[in-house]
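The complex is shown incomplete by one protein chain, all other protein chains being positioned as in the whole.
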Amino acid sequence: MAKAASLAARPAAATGQPEESFLAGLGQRSLMLLVYAILLLWAFICLFPIYWTVTTSLKSAVDVTQGHLVPWLDFMPNWKGWKSLGLSPDTIFETSTVRDEFLKRFANSVVTSVGASLIAVVLGSLAAYGLSRFEYKFGPWRNEDISFFFLSQLILPPVVLAMPFLVLYKELALLDSTIGLILLYTLTVLPIVIWIMRDQFSSIPIELEEAAMVDGMGVWGAFWRIVLPISLPGMVAAFILSLVLCWNEYFFAALLTSTEAKTLPVMVASQTGSQGINWWSMAALSTAAIAPLVVIGIALERYIIKGLTAGSVK
Amino acid sequence: MKLEHYGLIKAQASRRQVLKGAASVGAMGALGALGAWPGTALAQGELRTQLLQIPGVGAGSPTDADWQKVGELCLEATKANVTEGEFAGVELTFMGLNNQNLHNLLFRGFLKSWEAYTGAKITWIDLAQADYNPRLQQAIATGTVDFDLLEMGAPFEGDVCGKGLASEMPDWVKAQIDMDDYVDYLKAPVGTWEGKTYRISIDGDCHNFNYRTDVFSDPDLAAAWKSEGGQGEWGVPKTWQQVQAATKFLKGKQVAGQDAYGYLDAPKAWGGFGFYFLGSRATAYAKHPDDKAWLFDVDTMKPRINNPAWVRAIQDVLDALPAEPPDQLNADPGTTAFQQFLAGTGSMVSWWGDVGSSAKTSDGSVIGDTVGFDILPGSDDVYNAKTGAWDKLPSGPNYAPNMAYIGWGVYVMARVDGDAKKHKAAWSAAAHLGGKDISLWASAYPSGFQPYRKSHFNVAEWVAAGYDEAFITSYLNSQSNSYNHPNAAIEPRIPGIFQYYSVAEDELAKIFAGQYDAQKGADNIAAAWEKITDQIGREQQLALYRASLGV
Partner (left out) sequence: MASTPLAAGRHYKHGAEDLPAGRRAAGRLLILLATLGLAAVFVVQLLDRLGVLPLGLPNWRPLLYAYVLWAVALCVGQVILRGEQGRRALFVLPALLFTISMVIFPTAFGLYIAFTDWNLSSFAGRQFNGLANLKALLQDAYFWNALRNTVYYVLAVLVEYALAFGLALLLNAEIRARRFFRIVFLLPFMLSPVAVSWMVGKSIMEYRFGPAATLARHLGWDRPAFFADPVIARLSIMAMDAWVTIPFVLILLLAGLQAMPKEITEAAKVDGANGWQTFWRITFPLMLPVSLTAIVLKIIFKLKLADIVINVTAGGPGGATDTVTSFIYREYRDRSNVGYGTMLAMFYLVLIIIFVILLLKFAQRRMRQGLG
């Protein structure tokens, strides 16, 4: 967005409703109808599989295999999926090994993904800020090389790190530990945070910090007092993307955890195997697994959008 | 309850639902009877009857409370060998499968009373099925075996027992679990590894033949069969030649207003397990009664996968696929059994016992009262690998049931051997899970395990539990006749066996998609197998292969 600043110097029109520019150019009322039609169609595409998942947790297998869609209308919902997890109204107060297992994994998932995302956002934002503001030279490496080094950590298919990480974690006594999993997840989402935040910081006019420095703040002071508040929403967005990726990570969780640090995705995958599939319990587990993400998504949505619009704060 | 009744009325009355209603009425009667029993010490027979009433056939899936009750009722055998609190302070780790919240989670319920009685504490490592093999192999290779007890399929014995990682079974355990009661094929040599016993069997595995009785007794189809010049009477196929003919005949036909299909093949890869299904088609061609080997030559480890018998089985699949449902190319065995056969599509499928045990008890099944069982079909002729000729046996068609996967077992790892208390505790826990009575319950209710003991084949016990006699007889016979078949094709327990299967699946997928013909594809598999054998070590593989066959 380097050139944005210079382009912005062109005379600005003072008309209202600037955001409509794209549509306004195209114009008519029928077009707005088309726009809403597209939005609704895409909303349907997004929602239908989620709807299907949630309702499947209330279906018997025969309702699944006959493709029934609407509860009460063409199938009678029951608590089957939730019962199998010990989370239905009639089982919630009974002892349930499955529920204990679910709750333990759920708690671990929360700690692991929140922990990893927080660390990644902190480390990643600092690094991204540095990379967008200063010229580094570590030996032959310059900024671009450093950025690419981070990015390259994202490229390798995780499967080939299985044996090396197994050996490494065994030697460091980090197997089956939440801290070990957090460190690994931090590593995997760090490049994404850095690349997103680099775009963020680049779109914040440098003049703000320069003014602050004239007032006698150091680089860290300027970062802390001026840049951070502006870009905090952007960090929230990066945090949420990281959270989702960590929350659903399956491969390393299956490899490196045993009894203590185990997380939810392995349990979701356990609903299928050589005896077919428990549609209802997989659906119930998937529903339970996305529920917290949806809540966070709704709570923080404004930050996601606003966050990544740091540049508009001028 | 209310909801379900409403569902019964509301939904279109299908056979399944009528059946379901009948079953729950039966269960209520049975539960009433249970309540009338005296709560005092039960004789063996009464214990088994009582076990089978938890929670009762047709009373829905057993819950955690049921598992715990079963575990508690079956604790007597443990009490005979262990004093109360004897293992206080012992901590054991158990690695096994979580398959649809059964296996490991079921074991937890079974072992709760054992833990309370002995004072030991068990922690659990649950793996999804797809991770099981890699996790086990990687743990072995990096020395991260961090478990004392292991639930494992017998085919992995080459990797675990072959590397000295398992603890040998003490004699008191053999007595406690009554090993003599095992069906014969699970005893030595299949039940042992190089002459030593490691496995507590908790399951027996074989593929049997599941078919639709209504399709093969349909008068319209019988007439059509005659008019189209089909050989003999329209009926349940007994040989693969008949299966092929019936499958091709059923293409385009209708039964009860629905498209009829014959045999259901599973061409899509399934993490190595899909190979068993080609195996089930091939054993009747490839397993000669005079020859114990059928997958590799016993002298050279040369693969037989590209011999005429296997190529014929592959060709059979290719010939049958056009007559199977249009999406069959993307069907894995899970699809054929649970989404097709049990849901009413197709009329023949090879599978483990789960199809039979689900047919009446699973909500996904619409075919409960129209399913029959038999051992796998035979073949009019069988390939003789020594002479290279197709033999016709004087006794008639050659049958060779496929003992696919042999069964799950519980193993104790050698790392407890140094600690006498831990050693005894681990074996006691394993013996509890492999007990004679507990296994009866596990084979009758959803658990993931099939009958595997002679005492499981007592039809009267099953009928008393609420099963339909004709149905359960047919089911149990298909199992026991497979286990006890003199020409059963037994899976070699060599290290890395799933590597062979996995690479075969890759090539088979290409053949089924029409990229190679059967022979060329089979040659490719053979070449890949030779490479694996060389990589793992030909001499050792050969020795272990011979040992596993008992030659």
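Here are a few things to note about the model shown:
Chains: A and B, in written order; residue numbering restarts at 1 for each.
Please note the rule applied: a contact is a pair of C-beta atoms (placed from the backbone, for glycine too) under 8 Å apart; a residue touches a chain by one contact, two chains touch by 3 or more.
What you see is a predicted model, and the numbers here were worked out from it, not measured in a lab.
Note on the chain not shown: across the whole complex it touches A, B. In the complete complex, the hidden chain is touched by one of B:268, B:312, B:424 or B:546, namely B:268. Residue B:512 is the one among B:341, B:512 or B:545 that touches the chain missing from this view. Only one residue from A:58, A:85, A:98 or A:190 touches the chain missing from this view: A:190.
As for the chain not pictured, it touches chain B at residues 130, 133-134, 137-138, 140-141, 158-159, 267-272, 325-330, 332, 339-340, 343, 345, 495-496, 498-499, 502-503, 505-506, 509-510, 512-515, 532, 535-537, 540.
To be clear about the criterion, only the chains that are shown with their structure count from here on.
For this pair, chain A with chain B, the centres built from the Cα atoms lie 41 Å apart. If you check the complex, the residues on chain B that touch chain A are 3-4, 6-7, 10-11, 16, 61, 63-65, 67, 93, 95, 97-102, 105, 108-109, 123-131, 134-135, 138, 141-144, 146-147, 273, 334, 337-339, 343, 352, 354, 358, 362-364, 366, 448.
Chain A meets chain B in the complex at residues 60-62, 64-65, 75-78, 80, 84, 86, 91, 94-98, 101, 162-163, 166-167, 170, 175-176, 254-255, 258-259, 262, 266-267, 269-278, 281.
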